[in-house]
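Missing here is one protein chain; the remaining ones are kept as they sit in the complex.
Labels run A and B following the written order; every chain starts at residue 1.
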Amino acid sequence: MSTVIAIENLTKDYASGWLRRRFHRAVDHLTLEVREGEIFGLLGPNGAGKTTTVKLLLHLIRPTAGRVRLFGRSPEELTVRAQLGFLPEHPSFPEALTGRELLDYFGRLFGLSRVDRSARIAAVLRQVGIPAAVADRPMRQLSRGELTRIGLAQAVLHDPKLLILDDPMGGLDPDGRRQVRDLLLRLREEGKTIFLSTAVVAEAEAICDRVALLHRGRMRACGSPIELAASGEGGKVEILARDLDARACASLRARGCAVDADRALVRIQAPTSAEVGEWVEVIRQLGGRVIAVSPLQSPLERFFANALTASERLEG
Amino acid sequence: MLVAMGPGSWRPRARQRPRKTRAFVRWYDVAMIAAHRRTSVASPSAPAGMGASPFGRLIAIAFTATCELLRERVLRVLILFALLLIVMTLLLGELSVGQERRIVLDVGLGAMRVLGTVMAILMGGRLLEREIERRTIAVLLTKPVRRWEVIIGKFCGCALVLLVSVGIMTSVLVLILALVAPTWATELPLLLPVVFLLWLQFLLAAALAIAFSTFSTLTLSVIFALGVVLIGHASQEFLYWAEAVRSPALALLSRALYYGLPNLQHLNFTAAIVHQQKIAWSAIGMASAYAAVYLAMVLLLAAVLFHRREFP
Partner (left out) sequence: MTGRSVIVGGVLILGSAGIVVVHRHLDARVQAPPQEGEAVWLPSAEALRRWSFGFEGLLADLYWLRTVQYYGRRAFRPGARFEHLEHLLMLVTTLDPQFIAAYRFGAIFLALPPPQGAGRPDRALALLERGIAANPGEWRLLLDQGFVLLWDLRDYASAAEVFLRVSRHPQAPAWTKDLAAAVYARAGRREIARRIWRDRLEHGESEHVRENARYQLLCLQAEEELERLHALVRAFQRARGRWPSSWPEMVAEGLLGHPPRDPMGHLYQLDPRTGAVRLSPQSPLILPRL
């Protein structure tokens, strides 16, 4: 598998102030590689430098140090950009245009013929779940979720080999998120490389082949979600149960659960997600009825939370 | 959730479109679709991802810019205002005994100049600045286009809209002229060069606004461009200063300003048409050459500034 994105020692300082210039380091000596055909997730809390990294990848901003190579070339080159689809964070597009006009416009920039354009536009609109009526409305009337879908449509319009998506799930409802997830997985099936950034670890965990954790501009961890999670303590689940008496609650607490008894309903936080079945069994034996089991913190989230705490403790 | 409702549930919202779409937009859309057919740039057999020719990209950017501009309500209001003002000249002409022709030309061309300049500056300032401010430019710049193509394309869109506006305003002016002066048909060949040079003035104003908007906010670029245009009509003053001041450094500065700022008086032949003087073709050619070189320099500068800019 060849390398699609190569980032070496990438550093970006933002200057502020006019007379007394102060610098803020947004990305700090970042080095990583994304291989062909994988979904790579760039994770991190708000302000970690994810969007800055994406903009450096696209050459919308110039690096202070280090370099970026896409397909082994500079992102400035038109041939590189012809193979690239980009979805910005909080996408917004010229308001006066309709979605269809925007896609047509971009299609022309890629040199698609009129026939190709109309066929591709219909196809991508279907893929991202935008009905024709919405595509024909000026974009100032569209909701944020609809704009994100239009943004995805324009990113995949020209069938690019590489997709760079900045927070593709932002502003979407749960159904929309599932659709996007399906779309990304399908694109991977087609052999596309996808680089996405998100602040929601669970999403990345579900679809990414590899993830990197960014915090204060530095990479704290990188690897496949399964590897990373295995090295940690495992996740946490929340189990809602009924008909548990005080004795049963005490016994659960003794086994290391956090139990929050509220009238008839008992909220149990079990320490690891690996043994959910066992916990359910234990509750049943204690005479309780399990109502719902929901993940509170996935193993990867738990791992990242610990990694962030560790790095913060390290830096003071 | 949106999709779950199914395509049928979109119909009530879809019906808003005809109400929102004005006749003006509709005829324009027809024109645009027609032009799309004619200017289809790549052959169907061209593999996707090769990218369009630079010319094809320029046309696409220019066309979209034109489309966006023509849908702006502000500009339609301005055109309406221009029409109203020209109609007002009829009233004024009525009041001036025997001087209707003169008044129609003076007020009509004056109104055209003021409104055309304001339109050009607002359009030029908004087109790029708006995309930068709303960050829509980021997506455009990740497409296989060069930054200078964005500048030139947007400028061409502006130029086209200005051409249409000048055409409309001139038609109305000629119509009114025909009502008050029986000689209007013979004056048409005199009027057209003047209007053409007027259009060149607007292009200069738009290019200046675009250049300023590559590094500044909308308000500031409008103010800057308006200032340069106003000074451009009085730049003769700098030549007087150059001869008046004693310090050679100040004289040099005045002279540099005189040649550096656009001399719009050289493109202004309104007085000639009012006095029915024929303008020599060489004069028109020279003035056009001046405007062309100046435009090229402003746009090149804008492209350089835009190229250096970052979009965080």
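Convention: contacts are C-beta pairs under 8 Å (C-beta built on N, C-alpha and C of every residue); 3 or more make two chains touch, one makes a residue touch a chain.
Small disclaimer: the values here were computed from a predicted structure and weren't measured.
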| item | value |
| --- | --- |
| Chains shown that the absent chain touches, full complex | B |
| Option touching the unshown chain, where B:192, B:253, B:274 or B:300 are the choices | B:300 |
| Absent-chain contact - pick from B:114, B:188 or B:289 | B:289 |
| Touch with the omitted chain, as defined above, among B:215, B:241 or B:311 | B:241 |
| Absent-chain interface as seen on chain B, which is shown | 237, 240-241, 243-244, 259-260, 263, 265-266, 283, 286-287, 289-290, 293-294, 296-297, 300-301, 304 |
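To be clear about the criterion, only the chains that are shown with their structure count from here on.
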| item | value |
| --- | --- |
| Touching residues on chain B, where the partner in the complex is chain A | 1-4, 7, 10-11, 13-14, 16-17, 20, 36-37, 40-44, 46, 48-53, 56-57, 59-61, 63-64, 67-68, 71-72, 130-131, 134-136, 138-139, 141-146, 310-312 |
| Footprint of chain B on chain A - complex, ascending | 14, 52, 55, 58, 60-62, 78-79, 81-84, 86, 88, 90-97, 101, 104-106, 108-116, 129, 131-134, 136-138, 141, 143, 145-146, 151, 154, 158-160, 164, 173-176, 179 |
